[in-house]
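To start, the structure itself, in structure tokens.
Every protein chain but one is kept in place in this view of the complex.
Chains: A and B, in written order; residue numbering restarts at 1 for each.
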Amino acid sequence: MKLSVPVGLFNRLSLQLALLNRLPAPVLDKAGALLLAISPILPAEMASALGTFLAPHARPASLAFIKMTAKWATDARNASRNGQKVFLVPFNFPCELIHAFDSATPLTSEVLSTLAAAVGQGEQYWDMAMGLGLPDHLCSANTIELGSMLGSEDFKPQAIISAAPGGCDVNSKIHEFVAHHLGIPQFFLPKPPDDSGRGRKQYALYLRALIAQLEKFLGEELTEDKLRRVLTKANRCTELYYEIWDLHKAVPCPVPNIFSLLLYGTRFTMWGTDEAIKTLETMVKVCKERLARKAYPAEKEVARCLWAYTSYYFDFMGFFNWMEERGYTHLGDGLDLCFPNMVDTSSRESMIEGIAESAWNMPMTRQVGGESMSRSWTEDVIYAAKELKADCVIYCGHHSCKQTWSVVSILRSELTKRTGLPFLILQGDSWMKRMTPMSVIQQEIDEFVRNVVAKKSLKPRKLKDRRKGQDRRKGQPASEDHPPAAGSSG
Amino acid sequence: MLFAGIDIGSLTAEAVVLSDGKILGSEIMSVLPHPLDSAQEVLGRLCSKQGIQWRDIQYTVSTGYGREKLQAEGLAQENISEISCHGLGAWTLCPQVRTVIDIGGQDAKVIKIGAAGELENFVMNDKCAAGTGHFLEVMSRTLGVSLEELGPLSLGSRKPVEMSNRCTIYVETEVIHFLQRGVSKKDVAAGINRAMAERVLALARRVNPEREVMLTGGVAKNVAVKNELERMLNVKVVHAPIDPQVIGAFGAALFARRKAGAG
Partner (left out) sequence: MDEIIKQSAMIENDHVKKWKRDGGRVVGYICLATPTEIMDAAGLLPFRVRALGNSQTEMADARLSRFNCSFCRSCLQLGLDGTYDFLDGIIETNGCDHLRGMIENWDYAKPFDFLHYLKVPHLADPSSLKYYEEDLRLYKQAIENHFEVTITEAELWNQIQREDRVREKLKTIYEMRERAEPAFTGAEVLSLFLMATAVPAAVREKLLDQAIAERKDYKIRGYKARLLLGGSATDEKDFIQGIESMGGLVVADTLCYGSRAFWPRLNQAKAGDPLQVLAKTYLEELLCPRMFQDFPRRRDFVLAAVERAKVDGVILVHNKFCDVHGVDNVAFRLALEKKGIPVLQLEKEYGASADIGRMKTRVQAFLERIGGPQ
């Protein structure tokens, strides 16, 4: 009596992406339009994801992103043929370090889970993990992909890298479980909860030790040239990141909502590669063009929403596009707060220090891997809210996020005291529709924006700077067309 | 010699009496507020129907939620978990059974038993309504059909709807939306039964189910859930030759016989 086992997540996804990868861009564009046309007959979630990606105002960048992701997956699929080993890495790890090796290629577990979730396929892999008796308070972000590895005849990486110890227990433990269960070696980059020089020094030691371990495992030296090749491109990616950051500040926001996801999707997978540069350049081009036209998907930008941590990924259309249609801008979420640094590429030493700095600043590590979770997270959210002129902040409330859930009450207090910005706390599972349906999430966002955010924006806001102890008020007066910019002291 | 088993659940109470190792009779009723009253009533009715006296019963074992109280008050000589009782009861009826799926009104359990009917492993859900009889009750009410109709109604469906959620409350809303959109009752019913089976399967996976599989508990009477489980498990479930709802009490009675040294 054999229970049916679904085709492995990676095996299926990589095949589909490999097909897409073969298509030249213009054909992909036409195919994209075709796919959009036939979307009503596709499974609902797949249609939703495609609809979001291929919406005309985002399409050029989305297509570049799809091509990039296809290469990422195909490289992993063909790795052994190309004499490469595949490392499963978490999202908060600087993947450019792996790209720098000739004999290695990275796969990011949470991105795989997100791609599966986007087409409504995450749940079956989650069920496989649950079948082993794993607790249901684990995080679907990794457990979906890891469930597939545990439960089906899916592709297995040669090793797992874990950068979550110090930032997230649940992420750390599930990766450890899988590595052990499958007999795959595991390498670590733990984050000391120590913002001092000692902490940074220790972290750098951990990174150097990791590099040495990887070199030994691969039998390959990570030379200065290899590092420079990738980090020069990573620096270009960083420039583009900040261009997009700055473009977000315009009112109305010219950056399509889905770009928040594309931005960190790029950071977590192909940073430091030509494909990543192409994707980011296309994003910048689209945004600049929209800025010139003052284009906005709705009649009016009603609310500029900063998401404090993750977003919702099981219904892209219902989330990103629905928000846009209502005039709710998605300014970015916690995963965008990776603040990449320009790496000094003059020597191997300076480049490794640069990677250490990048790794330190990866999302989650930077916020809740900090000495004080609440302080680091609050500072980042307030900074972003002010810089990007947010009208409100929303916490997605992903159920398994124990660290952020443990200090969200402090974030709310500080946000209120220091900025007066309205704050919405949702509850759900970012990667699976089972917990809270999208209709309920939409309803809560709607009510919040209409009853709280919109009402607040009718009168000019006084922004208090608690540290300076004075009122500071800058920015435009309220009007119909220009809601007063939140954080306009920025 | 007479032996009895009493199963006091959260919604129903059952009693079984064995005579010379065979079932003399069984009784099912809705529970009364106090487990002792339920026990006295259900066994009382059974004795009365069979023309026997309570004092003629040599040994009684209690099981279910109210089991400890019954033993404490002397209505039963011993209490044994409903898990062991369901396992032994199912195995006695069919010694090839290795997996028992018991879906009651408010909980669900999957029990693995060995070749001699001994308990090997189990998993329970007694926290969440999804995957229990309560889920089907709520949905059948929303659909406007009786609980008994829910299974047969869906048998003709070729396109069961897909429920996105697991939570009973949200599924109820989904059912209403489907009906409002004009989806046929039979397709909605089929989707409900499928969602139920999926939840049960998720539980069953945790104990590596093996054939033969028997369904017990009230929900075993829902033919559509049974069919869905058969499809998902890739096996034909074994039919219980007695009312599946009394298997727990039957197992308790068997234990009573063993404990008294008679079997």
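We adopt the following convention: a residue touches a chain if its C-beta (ideal position, glycine included) is under 8 Å from a C-beta of that chain, and two chains touch if they have at least 3 such contacts.
Values in this document were obtained by computation on a predicted structure and should not be read as measured data.
Consider the whole complex, including the chain that is not shown, and state which of A:11, A:103 or A:372 touches that chain.
Result: among the candidates, A:372 touches the missing chain.
Would you mind spotting which of A:250, A:295, A:410 or A:452 touches the chain that isn't drawn?
A:410
Considering the whole complex, which of A:170, A:244, A:323 or A:421 touches the chain not shown?
A:170
Out of A:106, A:190, A:272 or A:318, which residue would touch the omitted chain in the full complex?
From the options A:106, A:190, A:272 or A:318, the contact with the absent chain belongs to A:190.
Contact with the hidden chain only, please: which chain A residues?
The missing chain touches chain A at positions 132-135, 137-138, 162, 165-166, 168-170, 172-174, 176-177, 180-181, 186, 188, 190, 192-194, 198-199, 202, 205-206, 209, 368, 371-374, 399-403, 405-410, 413.
For chain B, which residues reach the chain that was dropped from this view?
65, 80-84, 118-122, 124, 126-127, 255, 258-259
Just so it is clear, only the chains that are shown with their structure count from here on.
Centre to centre, by mean C-alpha position, how many angstrom separate chain A and chain B?
The answer is 46 Å.
What part of chain B is in contact with chain A in the complex they form?
164-167, 170, 173-174, 201-202, 205-206, 209-211, 213, 232-235
What does chain A use to touch chain B in their complex?
Residues 1-4, 127-128, 130-133, 433-437, 440.
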